[in-house]
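Mind looking over this structure? Questions follow.
Just one protein chain is left out here, and the rest sit where they should.
And now, subunit A:
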Amino acid sequence: MHRINLVKILSLLLLTVTISVNAQHDSHVEKVVDATHTEEVPVEKDLKTEIKEYINHHLLDSYDFSLFSYTTDAGEHKYIGAPLPVILWDGGLQVFSSSKFHHGETLAEVSGNFYKLYHGKIYKTDAEGTITYDEEHHATNVKPLDFSITKNVVFIFLVGLLMFFMFGRMAKNYKKSALPSGLGRLLEPIILYVRDDIAIPNIGIKHYKRYMSYLLTIFFFVWIINLLGLTPLGVNVTNNIAVTLALALMTYFITTFSGNKDYWKHIFWMPGVPTLMKIILAPIELLGTIIKPFSLMIRLYANITAGHIVLMSIIGLMFIFKNWIGSPLSFGLAFALSLLELLVAALQAYIFTMLSALYFGSAVEEHDHH
């Protein structure tokens, strides 16, 4: 029964996406092209540059959820996707739909102000949309404060909701019986694994309970969102460095605030070493507390980004070779690499959780034998 409900939720989500897709694009529905085939569009531009641009575009966050684009016979660009709300703070709240930008082709005029989408960022411009530059060719236009619901934000919300329903249902089920049912049968061993093999050995039996909710949340969030990145939806939340920064900051704050006096003593006044060493060690240890979450951030971001770039480049090979050897080669490599990426998706979630647990463990560890 629970399984049916989950299926309902999932199909509801799919339905909402489909409806908005249908609402947005015009009468040209019949031409359905796969997401990876967009490079095929015969433009005079160099193919390699085009593939590179496509990959770069995929790696960036965007103000709309677009699945693919194509050029009609009339030479017109068509985008299939859904616009998302843009929320700006520019001397007052400005809320409008990202469809006003027409994928960066036009200016958006909102209550007398003009905004231009330029290299994935929103700038305030005059009515002609002029962008001024400094010496290093950086735009000097005013950038309004941006709280937009971008593609990444949408998927963070979706995964949050999904996890809320999934685990809420599972928790409710344990009130009725000790045996999990439905999806819980799949999730229970994973949760027990996080508890028995990540939390308890690293944090210790005494304190692990306080951190379980955080560790489980981070594990499943990173895992699900990494897996979503491998679907053709073009989601790539964890290869936005701001997202991994937020995740790493949470680990940092929890570690810092749960540090006991032994933890701080080991940072500022390391016991058991000569005084001169204590003075040298203190700044190094202090820097170490910042480097730890920094490496968490970089690791997750770089792994996922590198995976996406390599995967998309290999798919791009198909369009460069254009002969009987290129396509099977590209297909085979992309298939093998996708399997590897499935492993990496789980591995990165595991590593992030494991290292977080390790840091929490070092913060609450009690040294009574000094």
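Things worth noting here:
Keep in mind that, in the parts below, a contact is a pair of C-beta atoms (placed from the backbone, for glycine too) under 8 Å apart; a residue touches a chain by one contact, two chains touch by 3 or more; residues count from 1.
Assume contacts and distances are computed from a predicted model.
The listed options are "DNA-binding transcriptional regulator YhcF, GntR family", "Elongation factor 4", "ATP synthase subunit c" or "Nitrate ABC transporter permease", and the UniProt record of the chain not shown names that protein "ATP synthase subunit c". Only one of the listed residues, A:V86, A:I315 or A:L355, touches the absent chain: A:L355.
Within the whole complex, the absent chain has one touching residue among A:L47, A:L187, A:I298 or A:L337, and that is A:I298. Annotation for subunit A: contacts to the undisplayed chain at residues 197, 201, 294-296, 298-299, 302-303, 306, 347, 350-351, 354-355, 358.
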